[in-house]
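Removed: one protein chain of the complex. Kept in place: all other protein chains.
Read from first to last, the chains carry the letters A, B, C, D and E; within each, the first residue is number 1.
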Amino acid sequence: MSLVTLIEYADANAEVRAVYDDIMRTRGVDWINNFWKALANDPAQLRRQWETVKQVMAPGALDPLVKEMVYVAVSATNGCEYCTYSHTASARNKGMSDAMLMELMAVVGLANETNRLANGLRVPVDPRFKR
Amino acid sequence: MSLVTLIEYADANAEVRAVYDDIMRTRGVDWINNFWKALANDPAQLRRQWETVKQVMAPGALDPLVKEMVYVAVSATNGCEYCTYSHTASARNKGMSDAMLMELMAVVGLANETNRLANGLRVPVDPRFKR
Amino acid sequence: MSLVTLIEYADANAEVRAVYDDIMRTRGVDWINNFWKALANDPAQLRRQWETVKQVMAPGALDPLVKEMVYVAVSATNGCEYCTYSHTASARNKGMSDAMLMELMAVVGLANETNRLANGLRVPVDPRFKR
Amino acid sequence: MSLVTLIEYADANAEVRAVYDDIMRTRGVDWINNFWKALANDPAQLRRQWETVKQVMAPGALDPLVKEMVYVAVSATNGCEYCTYSHTASARNKGMSDAMLMELMAVVGLANETNRLANGLRVPVDPRFKR
Amino acid sequence: MSLVTLIEYADANAEVRAVYDDIMRTRGVDWINNFWKALANDPAQLRRQWETVKQVMAPGALDPLVKEMVYVAVSATNGCEYCTYSHTASARNKGMSDAMLMELMAVVGLANETNRLANGLRVPVDPRFKR
Partner (left out) sequence: MSLVTLIEYADANAEVRAVYDDIMRTRGVDWINNFWKALANDPAQLRRQWETVKQVMAPGALDPLVKEMVYVAVSATNGCEYCTYSHTASARNKGMSDAMLMELMAVVGLANETNRLANGLRVPVDPRFKR
């Protein structure tokens, strides 16, 4: 149960509907996922967050699938259940196979392990790494 | 200053030197970075950790550069200074440009933001995301 | 299901009941929430933790509602489901509206985002910020 | 040393200078802190991030000082050195005293403690907290 | 519902079964827990992860029960539900009582609290702590 009401399309005002319409059009889907329905309690925040997601996740210097996998990696590191499910679904839609997901998780696990070894032993940064 | 002695090649025993040699050969470099010098206080751990890194970071279902960028993303999320410097250096060696780094960080920042919005508002996972 | 037995008032010894009574009296409620029932497995820890909460969350240099919102912000950042629910409930009891909760989450999300940008890009602290 | 070049006003293009000018005008200062100089490597990201900060941190349902203190609380929780220094400075500029900072930290510390007690003991959420 | 198929013994290939057999033999149990069934989607990762767990958690300079409690402490800090349940079960099997669990959690909570006080107030490390 969410801490705020999930606002359905039928109950949304014109400002919220405009964002919902753009989400569905941009993604080529016919439904709105719960994340946006929660943000819709603050229409200005909904709009700003959606505009940011649309811009950051668009093709650029990095491939869209790579970006989704980075999103999954961060979400797994932070233990965000919602984001792990939703961005794994997005990554699969963009071509991530089970083998890619398993390999991604191996890297995520390894990075979390060595992050603690480096931090825990207080290893000084090699001067050569600082260009 | 590290919490344990950094073991230089000249001071290393045969078991440690064998790992150091493999690191330099595999990476095509002529020096050992501090992370391995710290782990060398436990030669068995040094060997196991290096074998794991070598296997996980090798080409597979994912591109080696993608893996390095995922490593940077996790390290930035966890605030590991050493790992951020060292894996950014590795990613640059494999072709990451400044534009790619900036875009990577934009995704990392966004994921950390939405992770907290989803967790903080306790948004329930949409059934459609659970296949 | 908790990892330890939740100790109900009827099953509690005199030391635990004294704390339970103080919790209900201080908060003006007639029930004990599960967090305290779990801590009651160690009566000394229950007492110490409750005394700390009572002192730290009392009015002081900061307003009690501000403190509850800070509690929610930290809990959302750490992904603590229990704490997010319980302290959001406390904050609502002290006057937090939905608009305030949404704005609070926007700040929490933004802070988590920029924390990773600053850490990930290893931005040096401006000398002017160090007084 | 930052992972990317810090772009000074003198070296910035027109797009970056326009954001820098708006930052200084909005904040009533005559200098740019390093965070923005790092983001300036991607002018579109600089603009988007600044617009977001400006909107989220503006007065709204919450007091600007409360927002700055929430920012400090999240930054302390995440261990972001840069953000802790910069937002503590901002909060002091908006009126935070040492007594308020000490009390804020007491709440942040307590929340981080009880977050782990609740998560570590897997305390189930009381139904009454779910409205 | 897991993001990948949980691979049962009956459906596993010879490589996976060999690891499953070793897990059951080493632990003296007659079942495989879900963590390994998820990793089995990548048999090489399953084998590597199991070999690592077997080596790291074996008796050495530290007592096996101490190691399990450290595992629980990290899992509680990270909010990993699965790991908290599974390693608490392992620790109980090795002799952890409820009193020990409660005291362990008190230390974990305290450490998480003071970590934020030290990080949040940016307390400089005393030179005497750096040997």
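As a convention for this text, a contact is a pair of C-beta atoms (placed from the backbone, for glycine too) under 8 Å apart; a residue touches a chain by one contact, two chains touch by 3 or more.
Every value quoted in this text rests on a predicted model; they were computed, and no experiment measured them.
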| item | value |
| --- | --- |
| Contact with the hidden chain (one of D:Thr52, D:Thr88 or D:Thr114) | D:Thr88 |
| Footprint left on subunit D by the chain that the document does not show | 79, 84-85, 88, 98-99, 101-103, 106 |
| Touching residues on subunit B - with respect to the absent chain | 3-4, 39, 41-42, 45, 78-80 |
| Contact set of subunit C toward the excluded chain (per top definition) | 1, 44, 48, 52, 55, 130-131 |
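What we mean here is this: only the chains that are shown with their structure count from here on.
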| item | value |
| --- | --- |
| For subunit A paired with subunit D, centre-to-centre distance based on mean C-alpha positions, whole Å | 21 |
| Euclidean distance of C-alpha centroids - subunit D vs subunit E, Å | 34 |
| Multi-partner residues of subunit A (each touching 2 or more other chains) | 1, 3-4, 39, 52, 78-80, 85, 88, 99, 102-103, 106, 130-131 |
